[in-house]
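Only one protein chain is missing from this complex, and each of the others stays in its spot.
After this line comes subunit A, so read on.
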Amino acid sequence: MKRHLISAADLTRDDAVLILDTAEEMARVADRPIKKLPTLRGRTVVNLFFEDSTRTRISFEAAEKRLSADVINFAAKGSSVSKGESLKDTAQTLEAMGVDAVVIRHGASGAPYRLATSGWIDAAVINAGDGTHQHPTQALLDAFTMRRRLVGREAGLGQDLSGRRITIVGDILHSRVARSNVDLLHTLGAEVTLVAPPTLLPVGVGHWPCEVSYDLDSTLPKSDAVMMLRVQRERMNAAFFPTEREYSRRYGLDGDRMARMPEHAIVMHPGPMVRGMEITAEVADSDRCTAVEQVANGVHTRMAVLYLLLGGNEPAVTHARTEETK
């Protein structure tokens, strides 16, 4: 494992499988009456959030606390940042307070990379979403969810997603989730197809390790998992597509479309879902939709990432396993 987790593209297949396997171990902790490990006792992790994100921040916080880390939450709003303090100064202030890891969410693509490589701080940096660039822990939790559902909880250990066909639908252009998933799923051996109107696909997408289609209906029957992305309503006025209704008709997932998917196939969504737009309530509430499961898996996966970056490696995993075996 590298010292930081900035991009899903940085992970090798073995790194990724190790994280997923470790996340399974961490998931066992969640089944216990006391959901806590002493692994990061005495370590300080700061959640440095320059962008609003309740879901991701709470998920990281839960993961950090379950590993017994000391947690500092730093929201840029109302802080010195809103008074004009730079990322560098903020980072160095936190560094001076003896922080071991920084979980950063930032509106600017590349901000976590700068934090990790500019020499401003020594702490490990975990990217919790930067601009339209990357959201690697989201990709890991998605892969974790797919492996559990498509391969099996026990059977999946040590396995990747070779041969699985994953379709990602919606606003690829602005989605860090899509970028991270394409990178990670490719590394894990899956075949990825992106489906979107041409206006919501980046110009360089032809160079990504995936297929691209404008036609959702023809893609669904050959998908093991269909990941729906949120369409941001603010895009509506920017001429990316004519109307919400037209988008919904061409790229929304409803019951009829879901019926065209193979029986074993799952529907995923990183949330928050806009019901009626990219996904109907019927689909969102069906057993095939893993949106809520993804949230739970997010905690396990982030525990695994924090543990592997900060806690060391094999011993703690063995510890968890051993305890379970006993």
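One rule holds for everything that comes next: a residue touches a chain if its C-beta (ideal position, glycine included) is under 8 Å from a C-beta of that chain, and two chains touch if they have at least 3 such contacts; residues count from 1.
Please note the rule applied: contacts and distances are computed from a predicted model.
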Options "Sugar dehydrogenase complex small subunit", "NADPH-ferredoxin reductase FprA", "Cytochrome c" or "Dihydroorotase": UniProt name of the undisplayed chain: "Dihydroorotase"
Which of A:R28, A:K88 or A:R260 contacts the chain that the document leaves out: A:K88
Sole residue of A:T22, A:S59, A:T132 or A:T145 that reaches the chain not shown, by the stated touch rule: A:T132
Which residue of A:V46, A:A62 or A:A111 touches the chain not shown here: A:A111
Hidden partner chain, touching residue among A:P33, A:G158 or A:G204: A:G204
Residue ranges of subunit A at the interface with the undisplayed chain: 86-88, 106-111, 113-114, 117-118, 130-134, 176, 179, 202-205, 207-208
